[in-house]
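Every protein chain except one is present and positioned as in the full complex.
== chain A ==
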Amino acid sequence: MSAPNKSYDPVEVTALRPEELDRARDDAIAAIAAASGLAELKEARIAHAGDRSPLALANREIGALPPAARAEAGKRIGAARGAVSQALKQRQAELEEERDQRVLVEEAVDVTLPWDRTPRGARHPLTTIQERMADVFVSMGFEVAEGPEVEAEWFNFDALNFKPDHPARTMQDTFFVESEDTGLVLRTHTSPVQVRSLLTRPLPVYVVAPGRTFRTDELDATHSPVFHQLEGLAIDEGLTMADLRGAIDAFVTGMFGAGLAVRMRPSYFPFTEPSAEVDMQCFVCRGASVERGAPPCRTCGSEGWIELGGCGMVNPRVLVAAGVDAERYSGWAFGLGVERTLMFRHGVEDMHDMVEGDVRFALPFGMEI
C-alpha cells in the first residue's frame, strides 16, 4: 500500500506526449513478453507497472493537468495501462502454466521416503483405559478420589467390615509392610478410598477411585501381584439397587456402546450387602456365539457374557465405621479390574505384556484409548 502523496507539486505540468506514452506502453509489453520466468516477470511488473514506472507517474500527474486536458490524457493513459495490465496477466498465466508443466515436475521428490526422525512415544494403555473408565463416571458428575498405596489395615480391612480373622488378612493374600503387627499393608483393593472419601467429603458423596492395588499372586498370564482397580461409590439419601443398576448400565454404554444387556448375580463381599457380580453381554458377539453352530467368540469364550466386576449396596456397617448416618444415607459401590478390562476389550493375551514395559506393547495405543 502506498502512502498518500503528501509532496503535491502545485506547479502546472503538461501531459505526457502521445508518442512517449506509446513508447512506454510498447517497452512494457516487450519487457513482459521477454520475461522468461516468474521472477523476471515480477521485475518487469515493478519496472513497467510499479509505482515508479513511467505510466504510473503519468497517471499521477493527471490531477495536475489543466482541466481541459484531463479527460483526454486520462483516456489515453488508461488505455495504455490497461494494455500493459492485460499483457502482464496473460504472461503471468503463461509462465505459471509453464512452471506447472516443467519446473514443478523437475522439483519432484520421492514422497515415499520414510521420515521417522521424531521419536514416537505413548502412554501405557492401563493408564489411558483407567482414565477413560473414570471419565465415564466423571461425565455423570463423579469426582476422582485417591488414596495411599501403603495403607493402614483399618482403612483396608476393618472399616470395610473385614472381621479380624478374615482369610484375606493373612500373608497368603496381603503384603504386610515391615511386619504383620505394624497395621500397614499394600492396599489390596481401591475400597479404602471409599472410607477416606466418606471421612473427608461432605455428603452426598459421588466418587470414582482408580488406582494401583496389590495381592500376593505370582505373576502369570492372568495374574499379577501389582494390578489396578477402579471403583465407583455413591452415597446419598434414598439410593437403591435400581440406582446401582442404572449406573452400571451407563458405565457399560459409555465404555462399550449402547444396547448391551447387564446382569447381576448374587455374591458376597464384606463391604457390600446385598452384593452382586456383574456380567455384561459380550460387546463383540452380543451373545450370538452361544448358539449351536455359531462361530466361536474369542472375547467371551462363547459364553455370551463377560464378567465385569463386583458391586453391591454399601454395607451399613461400613457407613457406621466411616461416621455416616446409616439410617439416613445409603449407597452403592461398583468395582472392576482394569487389567481384565484391557484384556477383554483389546484382546491382551498375557499379563506379562502389561508389566514388562516393552515399548512394542504400549506404542500402538498412543495417547488415548
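The criterion applied here is as follows: a residue touches a chain if its C-beta (ideal position, glycine included) is under 8 Å from a C-beta of that chain, and two chains touch if they have at least 3 such contacts; residues count from 1.
Going forward, contacts and distances are computed from a predicted model.
Student: UniProt names the one chain left off this complex as which of "Phenylalanine--tRNA ligase beta subunit", "Ring-1,2-phenylacetyl-CoA epoxidase subunit PaaB", "Tol-Pal system protein TolB" or "NADH-quinone oxidoreductase subunit H"?
Tutor: "Phenylalanine--tRNA ligase beta subunit"
Student: Just to verify: which one of A:V226, A:L260 or A:V284 makes contact with the chain not shown?
Tutor: A:V226
Student: Just name the one of A:A47, A:I62, A:V138 or A:V284 that touches the chain not displayed here.
Tutor: That would be A:V138, which touches the missing chain.
Student: With the missing chain put back, which residues of chain A would touch it? List them for me.
Tutor: Chain A touches the chain not shown through residues 113-124, 126-127, 131, 138, 140-144, 146, 148-155, 158-159, 161, 163, 165, 167, 170-171, 175-184, 186, 199, 204, 206, 212, 216, 218-219, 225-226, 240-243, 245-250, 262-268, 273-277, 313, 315-317, 320-324, 330, 354-360, 362-363, 366-367.
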